[in-house]
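Shown here: the complex without one of its protein chains, the others still in place.
Chain naming follows the written order as A and B, and within any one chain the residues start at number 1.
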Amino acid sequence: PLILRKPKDSPTIRELLANSPFRNKHIVSVSQFSRNELHLLFTVAQEMRLGVEREGCLDVLKGRVLCLMFFEPSTRTSSSFDTAMKRLGGQTVLISEAHSSTQKGESLEDTIRTLDQYGDAIVLRHPSDESANIAAKFSDRPIINAGNGSREHPTQAFLDLFTIREELGTVNGLTITFTGDLRYGRTVHSLCELLKHYNVTIQLVSPASLALPDKVRETLKSRSQLGVVSTNLTPEIIAKTDVLYCTRVQKERFEDPQLYERVKNSLVVDNATLKHAKQNMIVMHPLPRNAEIAREVDDDPRAAYFRQMKYGMFVRMALLALVMTPVEEGKRRFSFV
Amino acid sequence: PLILRKPKDSPTIRELLANSPFRNKHIVSVSQFSRNELHLLFTVAQEMRLGVEREGCLDVLKGRVLCLMFFEPSTRTSSSFDTAMKRLGGQTVLISEAHSSTQKGESLEDTIRTLDQYGDAIVLRHPSDESANIAAKFSDRPIINAGNGSREHPTQAFLDLFTIREELGTVNGLTITFTGDLRYGRTVHSLCELLKHYNVTIQLVSPASLALPDKVRETLKSRSQLGVVSTNLTPEIIAKTDVLYCTRVQKERFEDPQLYERVKNSLVVDNATLKHAKQNMIVMHPLPRNAEIAREVDDDPRAAYFRQMKYGMFVRMALLALVMTPVEEGKRRFSFV
Partner (left out) sequence: PLILRKPKDSPTIRELLANSPFRNKHIVSVSQFSRNELHLLFTVAQEMRLGVEREGCLDVLKGRVLCLMFFEPSTRTSSSFDTAMKRLGGQTVLISEAHSSTQKGESLEDTIRTLDQYGDAIVLRHPSDESANIAAKFSDRPIINAGNGSREHPTQAFLDLFTIREELGTVNGLTITFTGDLRYGRTVHSLCELLKHYNVTIQLVSPASLALPDKVRETLKSRSQLGVVSTNLTPEIIAKTDVLYCTRVQKERFEDPQLYERVKNSLVVDNATLKHAKQNMIVMHPLPRNAEIAREVDDDPRAAYFRQMKYGMFVRMALLALVMTPVEEGKRRFSFV
């Protein structure tokens, strides 16, 4: 109170951003990130959290424009990026599938090279696995992958990890249990990839038909991270769990509707399930959920899935700031500090 | 001109907002508002009008983010809130039906609890009567009801009343005539509810099949507010009218198309109708209109229905400011004034 300081954002954020290794870089895959870079991302995300709690919005990206291109709808992700950019003081331009010139037969390359001319970066969600790489190849502006088909959704994986850190203080030493559809869920695969940086035990609970692909499981095994693998969420598994990461089981995946019903019911997490759980564990879910988590769990303080959404906004703020803060900006402002 | 003052917004607005009884409150129903609170809302709305006329935009909600969730389309209402928020210096994030995860079977509660994490308040329009109450129950952020099914549309009622005040100087002592579909029009019902705070005479003109519901009419009678009830808009009724409030008669409401044509034509307001009207009365309509008001009336200075849209923006600015101005903001800024 006796020391004058700029109220809007701490020098820490500016300093962290001034040396960003991600400035003007495409963010296509979680595998681009070293452990140190992840650490930087989370440190900036924590500063974003403090900044938002204190001020609502910062002015880190004032004068910057972000294009949000969503070729398939995703409320959660687009709203999260949209809010993140606005809380950084920047502006967004939304392009949704319905409006797109691709309806006139335009290629993704051409659409990207056009939007390139307007904004300072592009967040891209597209049903094709190749989309993010194609966009990155043709764009002069940084592309941020917000989901390319069944491939990756990097910011989801980052926010999952950030949630664990913020809620439990650390990732190392934890036991993480994945339940549900471990076969098709790109969320789980990306998070498994990121967990290579940490010392964790991973338990897998899913019906045989939705088991984690062999390749991913072998990777976990080779890192000595693989714990119990089961088709049932037993009290023993729950008791050991620090992070219970549930995913949606979709009816479309099953040929036999009766099997779907049986599986669905065997994986439901409710208050009875959590009776066996530690007091300081957390339940996560990328949302939207179907019946995997009973509504009664929402009031349990261990239910972290709605808070997870907020961590997602902070992580996206951090990533946008690290990618979009102009270098001169950093320098110019610093010369006055 | 000799006294230095902050150009952006008058201390009056800050003072009014500093003691807002609506800060962080859900706005679900007009029945939440006492007469004093209505008065406060309108006083702030007048200041907003002055501010916009002078500056275009204020910075009252700088750094705040408003989520606009429209589960059914409504250009008028969503654009009005959108502009209102932006003229307050804030930002908006739009979520429309088409984008919604409810398509993936997500419940309203979950959608609300997610968006909760991003924005500072939520404006909700939803076809279900229960929507606003459900949202209010589950949201940690203030919910502003922008239409819940056939139930209520509070800001429409507020803007109707504000229009009368601004155009005619007062509400007390006036004769207000409602025409058209008085049975299904939630606008009319909400306005009738608000008029309990005023000393007015209410005339009702509608076909029998679209008459005001008995319950509402009995309420008016019990307040001694009920005047002439008629199926025809007679010169006598017009002559006594200070506010002619027309509503849309929809073809879908009629089983007999001939009856619809007869009714529709009997209620049309045109220049001939207005020959019998006072010089300082006004014609209102919530819009969109069909044939209820002839286009020739648009040039009559008594036609207030387009100005009504602008009053709507000022009222929504006032409501957003009263709900969303953070308490510390008020305090902090005042300490410098």
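The rule is simple: a contact is a pair of C-beta atoms (placed from the backbone, for glycine too) under 8 Å apart; a residue touches a chain by one contact, two chains touch by 3 or more.
Nothing here was measured: the structure is a model prediction, and the numbers come from that model.
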Exercise. Looking at A:D116, A:E167, A:D181 or A:E292, which makes contact with the chain not pictured?
Worked result: A:D116
Problem set entry | Full-complex contact with the absent chain, from A:C67, A:A157 or A:L233 | A:C67
Seminar exercise, completed: Residues of chain B touching the missing chain are 55-57, 70, 73-76, 78-80, 82-83, 86-87, 96, 98, 287-290, 295, 298, 306-307, 309-310, 312-313
Exercise. Touching the missing chain, which residues of chain A?
Worked result: 62-65, 67, 91, 93, 95, 98-101, 103-106, 109-111, 113-120, 326
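Everything below uses one rule, namely that only the chains that are shown with their structure count from here on.
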Problem set entry | Computed distance of Cα centres, chain B from chain A, in Å | 39
